[in-house]
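One chain of protein is taken out of this complex; the other chains stay put.
Let's look at chain A:
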Amino acid sequence: MAQVMFTSADDLLAAYLSGEIDHHSAQMLRQQIDAELSARMPARLILDFGGVTFMDSSGIGLILGRARRMQATEGQLVVQQAPESIKKMLDLAHVEYQ
């Protein structure tokens, strides 16, 4: 099961993801993140993977989909706190992270 919690300040929205991200949970995460994006229209979205214990390529789809949304409004997406276990997946998909 995956979860997401949000904090926001000014034009920044941070989404703290935790648990296992797969095709099943990605659908729910996507809806929750997109609802926050629509409500707040941030210039910068941070996806924090610090609490993520598993991620398959559905997580890449989640990142790329949000990146497209941010690009559409000339916003910025940052991927941060990726645990070692998901770096291999991010590297394979050429997703940059901090």
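Simple rule for what comes next: a residue touches a chain if its C-beta (ideal position, glycine included) is under 8 Å from a C-beta of that chain, and two chains touch if they have at least 3 such contacts; residues count from 1.
As a convention for this text, contacts and distances are computed from a predicted model.
Undergrad: So which of "Anti-sigma F factor", "FMN-binding glutamate synthase family protein", "UbiH/UbiF/VisC/COQ6 family ubiquinone biosynthesis hydroxylase" or "sn-glycerol 3-phosphate transport system permease protein" is the UniProt name of the chain that got left out?
TA: "Anti-sigma F factor"
Undergrad: Considering the complete complex, identify which of A:3, A:71 or A:85 is in touch with the unshown chain.
TA: Touching the chain that is not displayed is residue A:85.
Undergrad: Provide the residue numbers of chain A that touch the chain removed from this figure.
TA: 1, 20, 22-24, 26-27, 30, 54-58, 60-62, 64-65, 68, 85, 88-89, 92-93
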